[in-house]
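A protein chain is absent from this complex, but the other protein chains hold their places.
Presenting chain A:
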Amino acid sequence: MSESPYEIIIGLEVHVQLATQTKLFCRCSTKYGAPPNTQTCPVCLAMPGTLPVMNRHAFELAMQTACALNLEIPRFTKWDRKNYYYPDLPKGYQISQYDLPMSQNGYLLISDPKGQFEPRKVRIIRAHLEEDAGKSMHDEAAGKADSRIDLNRTGTPLLEIVSEPDMRSPLEAKAYLTELKLILEYLGVSDCNMQEGSLRVDANVNLHLQTPEGKVATPIVEIKNMNSFRAVERAIAYEAERQYEVWQETKQKIGDVPKQTRGWDDQAQVTRGQRHKEESSDYRYFPEPDLAPVTTTEAEVAAVAASLCELPRQLRERLESQYKIPAYDADVIVNQGKKTVDYYESLAKLGGDGKLASNWVQQEVLRIQKERGIEIEAFPITAERLAGLVKAVAGKEIDGTRAKDVFAEMLDSGKTAADVMKEMGIEKVDDSELENLCRELLEANPKVVSDLKEGTLKAVGVLIGQAKKKNPNIDPGTFRQMCIDLATKM
């Protein structure tokens, strides 16, 4: 990592569409996918004379998010107008928040269970509420220059979460976004559907380089239009290389040229310069005179903070300590979402073995989910039913390999583990029976006995194979240990 000739400086702006039923300043539906302009009213169409009225629920969802991101929520926040002309902006301004956002000064802790980067505290400058614009659809086919505007999305509540430029690699940026998305999903404040635009990311990227004259920074570039975390990762990596090349050529430093906006072309896997909007330099912000400022009491904020569900970070820590599973396991399970965590917890409690339950979830459950493209809710074996199998494995009634056969049989049959095991003739081998089998095989294989006595423990492998042929129900682990114990006493 340190061989890189530059350090990448990354700050992210994330627009989150809040999961309200209705828009931020009117009562139109926010449902996605309706025919164009069917979810509009005089207010969101900016009919002359109409006035906005704030949706309190949107503000509450924003407060929940702010609490989860350790942001301070001031007692007083106001609305501002951001003025610019665009066909998808009906009022000619967007109602947003400028100098007194509804929350500021927070942070998000990110880490990588694989240890690819040091744990990091990414500071969050602010999170503020604003309304979304509409959607322009440009039909340039067949020489037509028609542009159509769909204003269904106009006025949808967005929370813009702005980080400090605290990330140093595309991997860290991805980890930040992943953790952020997970928090939003746990809170239920957004569906985070990136395809539908519920979560949109802009990245501000530049480089710090060591030169003989000291450290220099390249001009900041804002990359827009990224619709997946993979795109974010790749766009940043691409942009870093591009900026390095440009720097070598031009030696342009930050401040030499205005901040540039580039778009990510996912097909070509490159960033491309975007035309500057002529008004981008000056939005003429001023306080929105049509909306009263929003005040919150300390008690209200405290109530919101207290009402938050267990967040991913706390959850990982609890799973680790409560079920004695490694950090990696906890991470995988928690990252699957709340429903998977619930499934896991039931499985671990009923199955009586946290680590085994974790293995089953990570390996078999997730594998089937992936194969079938289903959510955990649709997984055919309930946690209760799977717990029967975990219990059998934990109690050494069945070995791992055969347990997988049982699992496969349980999957679509609705049968319990006990039933399947009975059908397959699987039952726990009695200790004395196992000892007899062990003695029998050891006596028949003196070479193995001498190997074992000399400490060549892998020699026992041959016996396990033979034993399984005689009795498929034996537990290989127990059998192995027993053979070793007996051989050394012989």
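Here is the rule we go by: contacts are C-beta pairs under 8 Å (C-beta built on N, C-alpha and C of every residue); 3 or more make two chains touch, one makes a residue touch a chain; residues count from 1.
In the analysis below, contacts and distances are computed from a predicted model.
> For the chain not present in this complex, what protein name does its UniProt entry give, out of "Glutamyl-tRNA(Gln) amidotransferase subunit A", "Na+/H+ antiporter subunit C", "ABC transporter permease" or "NADH-quinone oxidoreductase subunit N"?
"Glutamyl-tRNA(Gln) amidotransferase subunit A"
> Using the touch definition up top, pick the residue from A:Glu213, A:Glu249 or A:Asp282 that touches the left-out chain.
Selected residue, touching the omitted chain: A:Asp282.
> Specify the residue from the set A:Met47, A:Leu109 or A:Ala408 that touches the hidden chain.
Candidates A:Met47, A:Leu109 or A:Ala408; residue touching the omitted chain: A:Met47.
> List the chain A residues touching the unshown chain?
Touch with the absent chain occurs at residues 42, 45-54, 81, 83, 85, 87, 90-93, 278, 281-282, 284-286, 289-292.
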